[in-house]
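All protein chains of the complex are present and in place, except for one that has been dropped.
Coming up: chain A.
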Amino acid sequence: MALSNIFETPTPGFNFDNTARNAALEGLFDRGKAPKAMKTGTTIAGVVFKDGVVLGADTRATSGEVVADKMCAKIHYISPNIYCCGAGTAADTEKTTDLLSSNLAIYSLNSGRNPRVIMAVNILQDMLYRYHGQIGANLILGGVDCTGNHLYTVGPYGSVNKVPYLSMGSGDLAALGILEDGFKPDLELEPAKELVRAAIKAGIMSDLGSGNNIDICVITKQGVDYIRPYQESQYKDIRKIKYKYRQGTTPVLTEKVVPLKLEVVQETVQKMETA
């Protein structure tokens, strides 16, 4: 339907028409219990070791005070040698990392080079700064490229830090304690995995927003080992009975069969050429 109050085609991108409506709705919910976006109150951690980078994350996604997803994947693929853990608003981290991955793929196809971690960091920084923190994505980027093993963190406003070990999310203080205690430069693979596992475990135990299983992702020059789950929660409940009703639970009382009367209205024959 052609509307006469539209003078230009709508610009692509974000649409801010609903801000007035949202402001009006906020007053209607009693005592400010407006629906909240699904956040990943999280513990994510990363450690640079001798041959690469280990990233770890828990798997709980919360929506307000309810666990929305018990097996959420927080370690996102960016490129074959770069993976990214995301904390903050779940949708924001997913979409931002998807866009980042697409941009890096286009770049590497264009130039014929493997993407570097610093490129991903720059693209993210520009993208997040442009939106002045409205995109709630706290990301830990880790990867191995021709210049070495790197671990970066990008905040929602576009701040960047390059560090050898790191944790983010609501459980970051607990995890950071373990990391500070156990980190040594040039760790081997197994101690590094154990350190990240212990750090995430501490975050899960001490923080309500993190929980369930632990995922680990090991990135080395040879390849990526995405172990999901690395350790399952010991409090996982096992369903004791099947909830499906077996056949015959509902008794059949009466049965009535009515055949449908069909009559041929029109018949056309179309010859098919099978030559």
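Going forward, a residue touches a chain if its C-beta (ideal position, glycine included) is under 8 Å from a C-beta of that chain, and two chains touch if they have at least 3 such contacts; residues count from 1.
Here, contacts and distances are computed from a predicted model.
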_Suppose you had to identify the omitted chain by its UniProt name; would it be "ATP synthase subunit a", "Large ribosomal subunit protein uL3m", "Proteasome maturation protein" or "Autophagy protein 5"?_
"Proteasome maturation protein"
*Have a look at A:A20, A:V66 or A:I241 and name the one touching the chain we're not showing.*
A:A20
*Which one, A:H132, A:K221 or A:K236, makes contact with the chain that was left out?*
A:H132
_Interface with the unshown chain - residue positions in chain A_ = 1-16, 19-20, 23, 95, 99, 102-103, 106-107, 110, 127, 130-132, 134
